[in-house]
Each structure stands twice: as C-alpha cells, then as structure tokens.
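Structure in structure tokens, see below.
A single protein chain has been omitted from the complex, and every remaining protein chain is retained in its original position.
Right after this comes chain A.
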Amino acid sequence: MSAATGYNFGYLDEDTKRMIRRALLKAVAIPGHQVPFGSREMPLPYGWGTGGIQVTASVIGPADRLKVIDQGADDTTNAVSIRRFFARVAGVETTERTAEASIIQTRHRIPETTLREGQILVYQVPMPEPLFRLEPRVAETKRMHALADYGLMHVKLYEDIARHGHVAISYNYPVMVNGRYLMSPSPIPAFDNPKMHRNPALQLFGAGREKRIYAVPPYTEVRSLDFEDHPFEPVRARAGCALCGSRESYLDEVVTDDAGGRIFVCSDTDYCQGRQARQEAAE
C-alpha cells in the first residue's frame, strides 16, 4: 500500500494483478490468441487505454522506467494523463526516451527507435477482434479463430484490390502471428506493421472494454496479410520531416494556414528531438 495515495502499488490489488498476469502468460504461450480476462473498471474511461493501463499495472515494478506515448508523442494529453496516473499510483520513474524505458505504453504507434530485448511494449487496443467489421458476432469469430478460418478477410483484401487496385486498409492492418492466429495490431498505421515482425521486445496488447489480452513474444513471426502478386505496401507521406529532415519516419501532416499550406513532421517526438539534437551537436 502506498501511503501517498491510499491505493496499492500500481492501483490494482494483488489478486487482480495475478489474474491479469495469468492471462498474460497464456497469451504469451499462444501468440496472437485473444485471452478473455476479468477487466476491471478503472478510474479512466473505457476506450481511453484501460486495457493497456491494466497490463502495465500488472507488469510494472518499482525499478521500471515508464514511457507513455499517444500518436507517437509523449506530450499528447492522454499520454500525459496516463503517465501522471502511474507516477501517482506507482511512483515509478518516467521517461520520454525510448531507449531508456523498460516499459512503453502506446496508443496508435510503434516507436521509430528499434526496441531491444528486455523492453516491453504495451499496446492500448480498442477492438481486439481483427474480424469484427466482417463478422460482429463474437461467438462466430471465436469459431473462425478456432478453425483458422480466415477466408473472409482474404476475400475482403481481394475485393479491395479488384475494386481499387490496392488494399483499402491504412491502419489496424491485419497480421498473421506465428503462422496461426489472425491478429489486430491495434490501430497503428500499416507503416508500423513490419516493426512487429521478429521484434526483440515483448509486445503485450490490452483491450479493457472488450476484456481481452493478447501477446506477441520476442522474435515472433508477424506477417501483414497480402498476396504474392500484391505484396503488402506500407504507406507514409512522400515528404521529409520539417524539423529533423527524416525521410524514413512516419509523418504527421500539419495544416499551417487556410490556403493549402502544410508541413510534415515526425509523429515520434522522441525520435525527432534526438535527431535534431544530434544535428545541432554536429554543427
């Protein structure tokens, strides 16, 4: 019990953490498989990261250093709010540096900086079911996963290509994990999908409202669905970052006036600032 807050370390009680850790262990043992868990009401609203928060709360220890990003940035309001929550209920050190963090909770991005062994990337997941737009009934999608019956998704991709010449999915692009389970990568841009493949870090996914946990263990195969004659194509703006000049990073488009003026800047603020600092040091 932390005297400062009146709540247990990490807010959740130890029994709840144990329940969540069991779900996490099962999830790691069956990569890409959605494990139901007894998600709790959190003091933040459902849909605002309660799944990620419960996962982080269950794996965090006093020696951890936490980074929280939303849209790739540390200073977006919800990232600030979640970081403050953990600073308050766990008293852990927080950081904005990807390389220095032991746990990174994220919404909608994978950091540009390559992750390493021992790091944990916790994703906030709104809809864990990759098939939900094609089949809303959970009982039915469960059956489809059990039988690895993913024809529906392949047909959807095929129809996109037949109608538009391209797959029309730009984010939350479905992936096949370990050659077995179709998985939602959470609403990250398709650009980030290749970073999941054989990533040395442990990737954990928490969906609080939908009460599901899933995982991708280190070095697991993660393939974006595609066809031999229409290979997966990650998309980014054809521009360089206006601040650091990067032509590799994922960019946000910023409207600068009402006459069509716009610039592009890195969505990953830590990556961008690191590059700017190195450029200044070199001058």
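We take it that contacts are C-beta pairs under 8 Å (C-beta built on N, C-alpha and C of every residue); 3 or more make two chains touch, one makes a residue touch a chain; residues count from 1.
One rule holds for everything that comes next: contacts and distances are computed from a predicted model.
Enquirer: Please identify the absent chain by the protein name in its UniProt record; candidates are "BlaI/MecI/CopY family transcriptional regulator", "ABC transporter substrate-binding protein", "siroheme decarboxylase" or "Carbon-phosphorus lyase complex subunit PhnI".
Expert: "Carbon-phosphorus lyase complex subunit PhnI"
Enquirer: One chain is left out of this view; which of A:Ala99, A:Val138 or A:Leu152 touches it in the full complex?
Expert: That would be A:Val138, which touches the missing chain.
Enquirer: Taking the full complex into account, find the residue in A:Phe191, A:Phe205 or A:Tyr271 that is in contact with the omitted chain.
Expert: The missing chain is touched by A:Phe191.
Enquirer: Considering the complete complex, identify which of A:Lys17, A:His33, A:Lys67 or A:His108 is in touch with the unshown chain.
Expert: Touching the chain that is not displayed is residue A:His108.
Enquirer: Of A:Pro111, A:Pro126 or A:Pro174, which residue touches the hidden chain?
Expert: Among A:Pro111, A:Pro126 or A:Pro174, only A:Pro126 touches the chain that is not shown.
Enquirer: Residues of chain A in contact with the chain that isn't shown?
Expert: Residue positions of chain A that touch the missing chain: 7, 13, 36-43, 45-48, 50, 70-72, 75-81, 84, 107-109, 126, 136-139, 164-166, 168-172, 187-191, 209, 211-212, 235-237, 242-243, 250-254, 256-257, 263, 265, 267, 269.
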